[in-house]
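Every protein chain but one is kept in place in this view of the complex.
Here the chain labels run A, B and C in written order, and each chain numbers its own residues starting at 1.
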Amino acid sequence: MSEPLVLTLSCADRPGITARVTSFLFERGGNILEAQQFNDRTSDAFFMRVEFDPANVGRAAIREGFASIATEYAMDWKLSLRDRPRRVLLMVSKFDHCLADLLYRWRIGELPMDPVAIVSNHPREAIEHTHLGEIPFHHLPVTRETKQEQEAQVRKIAEDTGAELVVLARYMQILSDEQAAHFSGRCINIHHSFLPGFKGAKPYHQAHERGVKMIGATAHYVTSDLDEGPIIHQAAEPISHADTPEELVRKGREIENRVLAEAVRLHLEERVLLNGKRTVVFRG
Amino acid sequence: MSEPLVLTLSCADRPGITARVTSFLFERGGNILEAQQFNDRTSDAFFMRVEFDPANVGRAAIREGFASIATEYAMDWKLSLRDRPRRVLLMVSKFDHCLADLLYRWRIGELPMDPVAIVSNHPREAIEHTHLGEIPFHHLPVTRETKQEQEAQVRKIAEDTGAELVVLARYMQILSDEQAAHFSGRCINIHHSFLPGFKGAKPYHQAHERGVKMIGATAHYVTSDLDEGPIIHQAAEPISHADTPEELVRKGREIENRVLAEAVRLHLEERVLLNGKRTVVFRG
Amino acid sequence: MSEPLVLTLSCADRPGITARVTSFLFERGGNILEAQQFNDRTSDAFFMRVEFDPANVGRAAIREGFASIATEYAMDWKLSLRDRPRRVLLMVSKFDHCLADLLYRWRIGELPMDPVAIVSNHPREAIEHTHLGEIPFHHLPVTRETKQEQEAQVRKIAEDTGAELVVLARYMQILSDEQAAHFSGRCINIHHSFLPGFKGAKPYHQAHERGVKMIGATAHYVTSDLDEGPIIHQAAEPISHADTPEELVRKGREIENRVLAEAVRLHLEERVLLNGKRTVVFRG
Partner (left out) sequence: MSEPLVLTLSCADRPGITARVTSFLFERGGNILEAQQFNDRTSDAFFMRVEFDPANVGRAAIREGFASIATEYAMDWKLSLRDRPRRVLLMVSKFDHCLADLLYRWRIGELPMDPVAIVSNHPREAIEHTHLGEIPFHHLPVTRETKQEQEAQVRKIAEDTGAELVVLARYMQILSDEQAAHFSGRCINIHHSFLPGFKGAKPYHQAHERGVKMIGATAHYVTSDLDEGPIIHQAAEPISHADTPEELVRKGREIENRVLAEAVRLHLEERVLLNGKRTVVFRG
């Protein structure tokens, strides 16, 4: 088997797309390992993800051959090596549980990523519970005055390292509209509430005050519209009247960890396609 | 064993309340079957629920004896027969799944209630999928002009039947402030979203449009502040991008059914105590 | 749009199946509405489900045309009208909650079935909480001595009514090997435990005695190997030490209802394909 490839695409729906794509792959000797498609009848859009073994045909030849189909159907599309770890820039503030969780999953081979840099507005010593190892660490403090400059530094690090994804692992800083636009579709944030409930700061305290009976977490792409970006994954767990805000914070950490890790995994495996303000998520 | 009683109380917290209450019951020969208490440290309030077998002492004697303790601690309290079915007024619009579910649970002995009346703004024929049996049915249509009068009729029915609880089983009409105040603490609504997300109308369509990955339902006491009443119970379930609004409605029915039924059961068993805008829920 | 069709198939995996099937449909003018496929790498088997609008081509022509492809790939396959309600034979004992739930879902249009008969080993009067309406009811008591004959009667009713699916809605009787074989792949049972835990009788009492912290339910195809048939759907919910066996029974009813209803819906929509002793379930 050659190195498997993954093809993702979206376009306006019309008859024959699946036949066209799968016939193309078959004719070039490709063998489909996993495939999903989705016809969104509310927007008449079509989405597809195919993992395939390209056999003896080179990736360049497939890319070239597919380009004319893509043009014909006006597709947004991407072809990439399935198993190449994606380069990821991790951003964190002083709560490091999501960072610790992502790095552990990476180290045991669960998350196919290559963490090229960690950026924090706090110094390295503040991340005291997580083993950062050899990953380059950048302490970039941020104030209202220095925000513009600090964000430029982040962009430069992303560019220098070739980061394909930025993960805000409880980064706790709001990105400027410019920064959000720059990383559009490749920056994932974890919000510690079940959006759209409890937007903004201190959501667990808001949840306690409101007296809800479940709390949750939301992983979403960052957009300039705070807490309104396309949602990738959510989870929620029951709580009781006896839970103090502190206990909600504790229970929430666990939910945040698994929601963010799942969203990052889905993105790294090219399983998340944008559908306007929503997402299409092709689980295996 | 005599008929078991249930005592619920709340008051400002101070040392010795549990000792005082349980000693009182013990001295009169009562035997505790189940007891829970909760000290809310954020509000310094104390909550308690005790099920007990009063043995040979009459309910009146216990009530009289306990009254002086209640006065001493400035308690809100209630003493009642545990197993007496509570009289319930059910209100419904044209979606009758919650009504059907509640009545089935009642018929098989799962919900300790006595459904004294059903009120709907639609005629009896509109409730075509649910066996209403002998329960008196009142068709009380409502328009902006007749709302005040219609609500007075509902209050009269509640009074005439001695209804202790009003359940809005997808009633789909907003109660006036006056009506909400009249039934304060004894009127439960099911909202078909995971509050505080998606307040107001058509929450499943809102959820679809926002692209959330879970939907839920919320049972709460009705207050004049729409969708802001104290929450009794909530549940949520995962959905996917492939779910149309219609499929969310279908999946939601099931969540609504069990959230409302659980909230009603908890209320009927005197397991829900108000704590300002929140609730204390003593599960068994 | 013509009446949509649904095509399901399984065969040994090899390159090009998806291309072949979707090209066939495209060439005949069909428009795919929803499609899923699955390559089982542990058994090298391929599974596919396609919903499509056949446009102007008749079902017979598609069937005939597809037959040669099916032969070429040695497929197990089925082509049917997507929206034609399937004929269902419901079997029940004295606990009628699953029956009531299925019938309610049917009546409001949620379950695309045509309930052609209800068979019970108890008389019609025993089903006192469920509105049976006009559905033919057959009281077929069963004893060890009459079992063979009773099962023949059930088969005759199934044959006479053209039943495509038999649902054991808490039927509480073990089918003979002969009967299980007769209805192989078209008889769904709900077992009131999270299989493979607590096989056999009184699973909630077994669960209470063992002190588990969750209970569940399992919907599976009936096979001659009791409680070992291919599983379609399962769910579980947390319980506590305070739950008596009776409370487990109550909590379990709700789980049984939704697990069975979901399994029946999936089957009716041709979303369940057999994969040896397991199932492939294509959700929407």
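The definition used in the following text is that a residue touches a chain if its C-beta (ideal position, glycine included) is under 8 Å from a C-beta of that chain, and two chains touch if they have at least 3 such contacts.
Please read all numbers here as calculations on a predicted model, not as lab measurements.
Here is the thing to keep in mind: the chain we left out touches A, B, C in the whole complex. Interface residues of chain C with the unshown chain, by the touch rule above, are 38, 40-42, 194-198, 208, 210-214, 216, 230-236, 238, 240-242, 244, 275, 277-281. Seen across the whole complex, the unshown chain contacts chain B at 15-16, 18-20, 22-23, 25-26, 29-37, 39, 41. As for the chain not pictured, it touches chain A at residues 34, 97, 100, 104, 107-108, 110, 128-131, 240, 242-243, 247, 250, 253-254, 258, 283-284.
Here is the rule we use: only the chains that are shown with their structure count from here on.
Centroid to centroid, with C-alpha atoms defining each point, chain A and chain B lie 41 Å apart.
Separating the centre of chain A from that of chain C, both taken as means of CA atoms, is a distance of 37 Å. Touching two or more other chains at once are residues 41 of chain A.
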